Structure formats: structure tokens, C-alpha cells
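Excerpt of the complex: some chains, original placement.
Chain naming follows the written order as A and B, and within any one chain the residues start at number 1.
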Amino acid sequence: MTEREPPHGVEAGAAHLRRTESGVEAHMVDVSEKPATRRSALARALVEFPAGVLQRLREGTGPKGPVEEMARAAGVLAAKRTGELVPLCHPLGLDHVEVTFHPRGVDALEIRCSARCTGKTGVEMEALVGASIAALTVYDMAKGLDKGIRIGVVELLEKSGGKSGTWRAAAFDG
Amino acid sequence: MTEREPPHGVEAGAAHLRRTESGVEAHMVDVSEKPATRRSALARALVEFPAGVLQRLREGTGPKGPVEEMARAAGVLAAKRTGELVPLCHPLGLDHVEVTFHPRGVDALEIRCSARCTGKTGVEMEALVGASIAALTVYDMAKGLDKGIRIGVVELLEKSGGKSGTWRAAAFDG
């Protein structure tokens, strides 16, 4: 039966895609045979503000004000629901999710989300979803100040655990 | 009773933030008095691939292959759940959500999400959430090919309806 055959990626690495006699299909990777190991991932999203807007936002609230706590709550909750949002992600328990805020110059706010689990698959997607939704929550609270706010980048900074070991983005110095 | 007073932003535009005697709080905007009007918003997320990776991804699947349909499903579903993800967003019905894909050169894929409703608040957040989750779904399916894939930008392109009328990003020509 075709759906029992081991998946084979269209090419090495693209394990979600499988060539069948009638085309290519996207599938969840089967991790039945993989051992549960400790995994972690760290991602960031950078919220960029037109000149002066971030300062005006922070003036009202201080460095650990309601904007950050509200965004933290949203990011942590969303990271835990990654498997509901991204179709081919495995649903998994998490040992830790953390969302932190880091000013980048006077007009940008970097949001980092780290995730950890003891499981059969990596947690990159959990970190990326947490950072994205936290950033969009900041956007939502600030959008009345200026429509030119945007998310400048969403990317993985670091991951560890699993067969491929530790990986770190070229520009990331920890 | 303090929670009945009309909200007044810390400054004009930041309607989500309210100064109280003990600090600043973040609140949902009360739209009880606003009329229901037709609203739309269009947002984009740009997935950037290291050289050649997008081509390798598409070779297996063709221009409207499983990657795009899977991401479209994820983006549309997420846009509909925006109120569950972003704390201060109003829950609302939607008349339309659409996710489309646009190659940008040989190494980038732009994902657009448009949302429409007849309601009391704008649908920017729905469009942004839909574009973001669709982009992360593409990332998830392609991440095995190269860890250097990233979301280059997430931003609003256009919104219409409501008191502030139509707004269009400076760089957006429709």
C-alpha cells in the first residue's frame, strides 16, 4: 500500500515532499523510528519602526511595560499551538518556551523566542511561530501610531539536538 | 468605576494603551459605537532562499504544486483564527481570505494575503497573520533543503474602509 512505504524526499533534505506516480505530494515526516532527544531552537523577529515611533511607544510604558508582557503572552501561547497552525509539524510537548525583547538602535525591537523539548523532532517551527506572533502583537498595539511599522525579518538563529547537531546562523554571535 | 471610562490613548493613535493612576495598561479598543462598514487589507511576507534553493524546491513540484496549496490552507486557516492569537484583536467574521504566491526573482517567493469583512474594525491583523503563517509553512516544508531560508519582511501593503479610508504603502503599486 503506497501510504506505508517509507517516505523518500524529492531530493535529499526536502523530506516533506514525496514523488508518487501521479505527481509530488507534501507529507509529514514519519519519526516513529527516531529516538527522543533534547532539542532547542532560538529564532528572532525584528520589528522596525519609522523614526521616533518606538520611542513614543515606550515613553508611555517604560522598558518592561504592557506592550512587552502582552506580546510575551501571545508569543508563548502561539508557540505551544504550532502544530495546530503549521500543517506538517508534529504535535509535541515542550519543556520551555521563552520570549525576550531586545532594543536594536532607537527604531527597532528584536523579539527572540527560544523553545526546548525532549522529543523526536526539532523545535525550529515553535521558535519561529512564537517570535512571529509576538512581533505581530507588538505591531497590533502600535499600529495606531504609524502605519509604516513592519516586521523586518523572521529567522532562525540557532538550533541544537537531533542527528544534525548544533547549527548557528552565520551572523549570530549568541 | 475605572473600567467603564472611555479609553483614551497614551497619545493620539496608540488606542490600545491607556494611562491609569498606577501606570499604563494595554486594552482592546471598544468599538461598540462604531458602524459596521466594508473593510479590506492586503499584506505580504517575503520568503528568501539561498541561491538555487527555491528552484530545487519548485523543480519537484511545478508552479502550483503541493507546497503552495499546503501553505495556502495554513494561511487561510490562521487568518480566520487571528482573534485567538493576537490578544487585543476583535473576533470577527470574514467575507473573504485569499493567499496568493508571486515569485520575486529566482530566489524569493512573495506570499500575499488579503482579507475582507463587513465590520467595526480593520482586518490588517488577519492579513498579516495569514501571510506570516503561510510563509512559515513554506519554510517548514523547505527547511530540510537549507537552513539559511528566512522570512525577509512581513508588512501591510494596503488597507481600506473605516474612518481612516484607504492607505497604501509607499512602495506598493498595486
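Basically, a contact is a pair of C-beta atoms (placed from the backbone, for glycine too) under 8 Å apart; a residue touches a chain by one contact, two chains touch by 3 or more.
No experiment lies behind these values; they were computed from the predicted model shown.
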{"item": "Total identical subunits in the assembly as filed, 2 in place", "value": "6"}
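In this text, only the chains that are shown with their structure count from here on.
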{"item": "For chain A paired with chain B, centre-to-centre distance based on mean C-alpha positions, whole Å", "value": "16"}
{"item": "Touching residues (chain side chain A, partner chain B) in the complex", "value": "9-11, 13-17, 19, 23-26, 56-57, 59-62, 65-67, 70, 73-74, 77-78, 81, 85-89, 124-125, 128-129, 132-133, 135-137, 139-148, 150-156, 159, 167, 169-170"}
